[in-house]
Each structure stands twice: as C-alpha cells, then as structure tokens.
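With one protein chain removed, the remaining protein chains of the complex are shown where they sit.
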Amino acid sequence: MNPFFAIVRRDARLAFRQGTDTLMTLAFFVIAVVLFPFGVGPEPNVLARIGGGVVWVAALLASMLALERLFQADYEDGGLELLALAPMPLSAVALAKVLAHWLATGLPLAVAAPALGVMMNVPGDVFPVLIGALLLGTPTLSLIGAIGAGLILGARRGGVLLALLVLPLFIPVLVFGVSAVEMAAQGLSPAASLLILGGMFLAALALAPWATAAAIRQALE
Amino acid sequence: MSDLAAYFAMGGYGAFVWPSFAVTLAVLILVWFASDRQLKRNERALAEMEKPGKGPR
Partner (left out) sequence: MKRLDWFANPARFLRLARAVQPWAAGVALVAAAVGLYLGLFASPADYQQGESVRIMYVHVPSAWMALFCYTALAGASAVALIWKHPLADLAAKATAPVGAAFTFLALLTGSLWGKPMWGTWWVWDARLTSVLVLFFLYLGYIALNGAFDDPTRGAKASAVLALVGFVNVPIIKFSVDWWNTLHQPASVLRAGGPAIHESMLAPLLLMALAFKAYYVWVLLIRIRAEIAAGKIRAARLRETRVAAS
C-alpha cells in the first residue's frame, strides 16, 4: 500500500485505539468553553458577543494539547530515525503524521463546535461558517504545530515551550477564523476571511512539512 | 526658573516624554551592563582554567 497512507492509517489507528488524545482534546474544549458563562455571567447577549471568539480560542488551545506527543513516542523508541532513513521524504512522513493527528483532534473539534456554539448563544445560522472556518483553520494549526513539535524533541519542559513557540504563529489563523464567524453573525459575507483562511492553509501545507522535516533532522543528528 | 519648569512640562506631555527617554536609557544600559558582566565572568573563569598547574597537561 501507499507508504504515505500506511503511516496515516497506523498513527490514526493508534490514536483511536488509545483514545486519550481525542478525549483529552474534546474534554478541554468543552471545559474551557463551559467556564465562560460562569465567568462572565449567563446573560445571552454578552455570550453571543464573545461566543465566536471563545469557541475559537478554546479550539486553538485544545488542539495544542496533543501536539507535544506528535513525534515524541517515535523519537524515543527509535522509530523516527527509521522513518528518516526510509526512501519516503521526511516532509511526507511529517505530513502523514500531521494528517493522522488532525483526524484525531482537529476534526472532532470542528464537529463538536456547534454544540459549544449553542452554549455560547451563537446564532444557529452561523454554525455552517463556524464549522467551515474550523475545518480550514485546524489543519493549519496542526501543520504549524508540527514544526514546534519537531523543534522541542529532546528539550526540557517541552510542553510549555511548545505553547510559547507556536502561539505567535497561531494568531493570524485565530484572527481570521473569528472574523469569519463574526461577519456571519452580523449577517455579512464571511467569504473574504474564509478565503484568507484557505490561503493560509495552502501556504502551511506547502511550507510546514518541509520546516518540520528540517526540525526533526536537527533532533536526530 | 519658570522657564525650566515650563520646559520640563513639555507642553503638558512631560509625564509621557521623560519616562520614554528614561526607560530607554535604563534598558539599554542594563543590557550592556549584563552583557559586559557575563563577558568578564566568563573570561575570569577561562583564565582560572588555563592557569599552569591547573588540570591535566
């Protein structure tokens, strides 16, 4: 079988069988959003004002949780070295792992978002835009996050460091993701923001696997 | 003297202008000082290591 999809299947199967990554990501997502009505009061107008932003920030933070371990297990047991020596380019390996990671974390986030949107009083007709924006944004977050995951291999306190490294790079995705939802909530067209999100995804798709491979190679030297 | 006071008031913006310059000066001096101290500390440690009679020849 195609070696690319062999890696995707293996990683995805491992992730789903264990379930911890998906569960942890979703649990954090739900908890983070649910805390807001308690924090800012349950007044529906207030929640609706900040709803899009809250759901997005919570999704962004949740998607970071499982990043630290993206390459960790393979790095520790030597599997990563074998993959680096394989005929398949390391950037393709990285892309395959990112795809599996996104299927286990980003995709569930996008699917769960409407339920949380309801809790934040986000208007129902905004949900398609919310899901669409997350479907465009979360893969970008996974791609950028993978660069960070490669950089911290072997570092002390990798988890915290990873957050510091990738959060500045996440901000553009967040800005346009929320903008799309806000525009839709006001009845305007979210097309411009969605297009920019799409553009960022394509740029990340083209560049991030290559940077991730460079980061992994540094770790393996 | 009221001229000097008027000058320091910077047309009412004194509370913004003077701290800007003061903090800039302070931070840049601090960075230089920390760097210089690190250099001197390292060179001292290096000189200690390279003294004859210290460590194996």
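A and B label the chains in the order they appear, each numbered from 1.
What we mean here is this: contacts are C-beta pairs under 8 Å (C-beta built on N, C-alpha and C of every residue); 3 or more make two chains touch, one makes a residue touch a chain.
Owing to the predicted nature of the structure, the values given are computational and were not obtained by experimental measurement.
Asker: Among the chains present, which touch the one that was left out?
Answerer: A, B
Asker: Specify the residue from the set A:Val126, A:Ala184 or A:Ala215 that touches the hidden chain.
Answerer: Going through A:Val126, A:Ala184 or A:Ala215 one by one, A:Ala215 is the residue touching the chain not shown.
Asker: Please identify, in ascending order, the residues of chain A that touch the omitted chain?
Answerer: The list for chain A reads 147, 151-152, 154-158, 161, 164-165, 167-169, 171, 175, 211, 214-215, 218-219, 221.
Asker: Need a quick check: the contact residues on chain B for the chain that isn't drawn.
Answerer: Its contact residues with the unshown chain are 10-14, 16-17, 19-21, 23-24, 27-28, 31-32, 35-36, 38-39, 42-43, 45-46, 49-50, 55-56.
Convention: only the chains that are shown with their structure count from here on.
Asker: Could you put a whole-Å number on the gap between the CA centroids of chain A and chain B?
Answerer: Each chain's C-alpha centroid was found; their separation is 42 Å.
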